[in-house]
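Encoded as structure tokens, here's the structure I'll be asking about.
One protein chain omitted, others in place.
On to chain A.
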Amino acid sequence: MPKHYRPAGKKKEGNAARYMTRSQALKSLQVNLNLFRRLCIVKGIFPREPKKKVKGNHHTYYHVKDISFLQHEPLLEKFREIKTYQKKVQKAKAKKNEELARLLLTRQPTYKLDRLIRERYPTFIDALRDLDDCLTMVHLFAVLPASDRENLEVKRVHNCRRLSHEWQAYISRTHALRKVFVSVKGIYYQAELEGQKITWLTPHAIQQVFTNDVDFGVLLTFLEFYETLLAFTNFKLYHSLNVKYPPILDSRLEALAADLYALSRYIDASSRGMTVEPKVDASSSSQSNDRAESELRLAQLQHQLPSSEPGALMHLVADKEVEEDEETRACKSLFKDLKFFLSREVPRESLLFVLPAFGGTVSWEGEGAPFKEDDESITHHIIDKPSAGHMYLSREYVQPQWIYDCVNARIILPTEKYLVGSRIPPPHLSPFVDNEAEGYVPDYAETIKRLQAAARNDVLPLPGVGKEDLEDPQNLLYAGFMSRTEEIEAAENKKTMAEREKQYHEELKKELKKEVTGSVVDDVAAPVVEEGEGEESSVPDAAQIAQDTADMPTLMMSRKKRKLYDAMKIGQKKKSESVERIKQRKKNLKADQ
């Protein structure tokens, strides 16, 4: 509605003027409900709750400005155009003019969401910040079965699958994965990209189904937007690695449903091609077309290499592109010298994503795998059966949980508790829970902490012995030395501090003694007794002082602050009580067992 025109009886200000119900919005936009919902989703406009619901509590309200924002959306016109076009097609069909209908269908108008993405996420960081929901949705629809009833086409499922694999390949390539948590719902991952923590949830490999209580139409609309968003994000990320975006994959691997592996190989190959490329093309004309072609050829050559040594392929790549922070380095070298083999029954997709992200080399049972089960150099065999058939002595047979726990702890945990055929493995702890804040540390978390401390001591004295050949040696050595010297310094500091404290205490004691002796000079005859007495008298004094010092701030505080302080105390007490309760419960449990 234009500003200058206000119909009679319409409010000028207040909630009645600022908000309109959904049906009013439909009327003013002249669209149907379906289209309106669609527009709202792609445009990011959501209902509000006005303070005063003028039309009643059972209505949904939208802000007037939101609606006028929709009114100026070019997509609205486009949707109308599409609608009229559909009518044409219908008419042709009704008149049994099949040919015309087919012809019309080939020339259907389409729409793009690029502009909207740019509008909603003006910078790349904005997009990354809001990627959680997007990733979860895309991962979910990648495993849903295509269905006619729900209007979910095979093409879209494949697209989702492709996008999710591209994302995973990038994350594992840049070693940006930080946390993994296997819950009942699915597997939570957390990655860190450009300082943003991105958390997403992927479903378990168990088949997902369509449920009645979910409106899949709405979800599909969301998915449409998210697909576009993720495609652009992937594009940007891949280009930051100097890799062409819509990746060209090895068709053989793709057919074998090993997309992720194919993708990682593709990235390796093309980024390597890029680094090599200047030498090759320096003499020849460096036209972009030529370069693209040569690169393509190179990539294809890479694919044609014997697939027995992808590890070698990976290590050939010079990692220059990013200045890595410490955590990334730690993540990268976690599984560095280990070789994994996945059994049939373990969640392959997840592990194929996680293991390379932490520097491990991995293979699986099936065709197209980089190495076979009987490879001698395999160090760990991931298995989820009560017993393996043929056991190699050279490798350890562990349950998949071991990998997740190692990843979360950032050290290689001892495998005894995770061995195949043994009982239930130790509990899988959530890395998203901050134990310190919670105040309660589970047993296993404590053992892990101890192990971590031990590992730090182990690793630090010998920095970069096995890594020298692969990493930038000087840098790593330097870092190692730095951290080591720092550690040593810290330890020394601590020691000196402790000594000083001791000294100080001794001096204090001496002074006290002096005082006592000074005050009771005449009783020189029994110094021993006096000393004891003096100490005794000083002890309650000290307690008094301590209490005073504790009370001092409370006395100094204003009443308001004191109240607040008390409230805080109560909260802390409650927390500690709950911790106590948990401990008690645990004790009871143990007693029962």
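The criterion applied here is as follows: a contact is a pair of C-beta atoms (placed from the backbone, for glycine too) under 8 Å apart; a residue touches a chain by one contact, two chains touch by 3 or more; residues count from 1.
The rule is simple: contacts and distances are computed from a predicted model.
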Per UniProt record, name of the chain withheld from view ["Mitochondrial import inner membrane translocase subunit", "Ribosome biogenesis protein NOP53", "Ribosomal RNA-processing protein 42" or "DNA topoisomerase (ATP-hydrolyzing)"]: "Ribosome biogenesis protein NOP53"
Given A:M20, A:L35, A:I67 or A:I117, the one touching the chain that is not displayed: A:I117
Among A:K185, A:K449 or A:K561, residue touching the chain not depicted: A:K185
Hidden partner chain, touching residue among A:D215, A:E327 or A:E507: A:D215
Option touching the unshown chain, where A:L104, A:L338 or A:L429 are the choices: A:L429
Residue among A:L39, A:A92 or A:L201 that touches the chain left out of view: A:L201
Touch list for chain A against the chain that is not drawn: 44, 46-49, 57-61, 114, 117-124, 126-127, 130, 132-133, 136-137, 140, 144, 181-186, 188, 199-201, 203-204, 206-216, 218-219, 222, 231-232, 235-236, 239, 244-246, 288-289, 291-292, 345-347, 384-385, 399-401, 423-425, 427-430, 432-433, 440, 442-444, 582, 585-586, 589
